[in-house]
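Excluded from the complex is one protein chain; the other protein chains are retained at their positions.
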Amino acid sequence: MDNTVIVIGGGISGLTAAGMLAQQGLDVTLLEKENETGGHLARWDRLFPDRKKASEVLDFAMEGLNKVKIVTGVAITGISRQDHEFTVSTNLRDSGYGMQDAGYQSPVPSPQSPVPSTQSPVPSPQSQYTASALLVATGFDLFEARKKEEYGYGIYNNVITSADLEEQFKSGRKVLTSEGKTPGRIGFIHCVGSRDEKVGNLYCSKICCVTGVKQAIELKEMFPESEVFNFYMDLRMFDRHFEELYYEAQQKWGVSFIRGRLSECSENPDGSIILKTEDTLTGKPLKMTVDLLVLLSGFVPSGGTRGISKMLGLQEGTDGFINSADQHSQNNLSGIEGVFLAGAIKGPISVSESVADARAAAAQIACYLSSFKVTND
Amino acid sequence: MIDFGYTLTRDRQLDYDRGDFRYLKLVKSLEPSMDLCIGCGSCTATCSAAGFTNFNIRRLHTVIRRGDPESIKAELKKCMFCGKCQLVCPRGVNLRNLILAMNRAIEILG
Partner (left out) sequence: MKPEGKRQIWDEYQKDIADDNYFYVRSCVRQNFFPGAEKTFLRYMKQLGRNVFENPSHTTCSGIGYHSDIVPFETAMTMVARQFALMTEAGYENFVTSCITSFGLYTEILETWEHFPKVEEQTRVHLRNATGREFLKPKNLAHASDVTFKLRKEIADAGRYRLVNQDTGEPIRVVEHIGCHYSRMFPNKGVGGAEYPYVLVGMIEEWGGEVIDYPERRHCCGFGFRQYLVKANRGYSVSASKKKFDSMKPYKPELILTNCPGCPMFLDRWQYAISEMEGTTYGENGQGIPVMTYEELAGLILGYDPWDLGLQVHQVPVEPLLEKMGIPYDPEKKFLDIDGNFIGKPKSPSFLKFY
């Protein structure tokens, strides 16, 4: 066993862990499938609850990566192990087989703010990397909103996702309807692809509630005259300052909250969207026209997570995310010696939690490589 | 017109686009804290009147917010004005004044 680590995945978890490990003097290689690192965070504008710019959080994570060997644009084709050494084989992503399966969505890199990364020279089509420890930080994909057919994403022009909205915020443009008009009434739909057995996702994606509140406030800032509604089942304001943000949305911004899940929507002749929901607090079905409908898409295990999971034989939960050795005290251990986990590979998680989890994983890996005992066995 | 022995049923669906928001506007201006309701129902749970009638203070201001204020008119009289609802509200909604504001709205708007 030497001091080499391979981090798979260059999102906020992978970057943070790689930085921590490198600062401790370990020899770190980071493999990323996209041409840029930064993952979902690179496409997000501002973060709840304090509206910090996502780019600042990312910039912070990028510091201290100068000693990390970052390889981007590669697909992992195989992982083998001999004694205490892992060998990870890669292909250039353009050159054919990658680890992503049909469920993989290619994100659109934002041209405005390319994430700085320490790029190695273009790797040869096929490469191999070896290390004594692997950190898998392959994260999540956003739930494909079009699978909720009755919500009309991809069919009705004025139905967008929270990620689409965030991209518009990031671009600095005014958010307009597809007809180019200022939206007078906007609806947010919570739990899209979450808490929904019909799409196979029984779990809560946890961060959508507060994202809906945050984005509702941002739209009210942009359009003070507009009416903004959140349609929710529960508002799970689980972390510090979240409930306060909800309070602010009601008190300062007049955002309305209607307890009821969207059953279906359709399009009016003018392109506006008709929602059908129940106002469960008055016990009546409710119909409402909105000019813009925002679907708060939940988390699903990423294509990369599923691919790596198969290669390594990781323990998948019934929700498709990866189970750690123990959720309480060994949450960064995979159950396979030398293979560690960080971030949204283990389920829905916020950015701040990802950062903390990545640092915990880095600490565990450093212990492991120094032959400290990291398991109970 | 022909009587077929059955009639058209009135649609129970709240049509928000055709709601009557005059009450909401007025009540809100008199008691802005109504916006802070999180629908927990503690007010109704402790209400003196709710135990003996179908008076539901939580529901009353919700229907005003949905532009469907018709049902509040007969209901409001059932309030005994004891103020316990306000005491339990976790969001600090001024429910006593909200009742007054709703009464005022009915006085003004009919």
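Here the chain labels run A and B in written order, and each chain numbers its own residues starting at 1.
The criterion applied here is as follows: a residue touches a chain if its C-beta (ideal position, glycine included) is under 8 Å from a C-beta of that chain, and two chains touch if they have at least 3 such contacts.
None of the values given here were measured: they were computed from a predicted structure.
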{"item": "Option from A:222, A:274 or A:336 whose C-beta touches the chain left out", "value": "A:274"}
{"item": "Contact with the hidden chain (one of A:156, A:232, A:246 or A:299)", "value": "A:156"}
{"item": "Chain not shown, touching residues in chain B", "value": "1-2, 4-9, 11"}
{"item": "Residues belonging to chain A that touch the chain removed from view", "value": "146, 149-150, 152-157, 264, 266-269, 274"}
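Note that in this section only the chains that are shown with their structure count from here on.
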{"item": "CA centroid of chain A to CA centroid of chain B, Å", "value": "41"}
{"item": "Chain B contact footprint on chain A (complex, rising order)", "value": "235, 247, 250-251, 254, 256-257, 259, 279, 281-282, 284-289"}
{"item": "Of chain B, residues touching chain A in the complex", "value": "12-17, 35-36, 38-39, 58-59, 62-63, 65-66, 68, 91"}
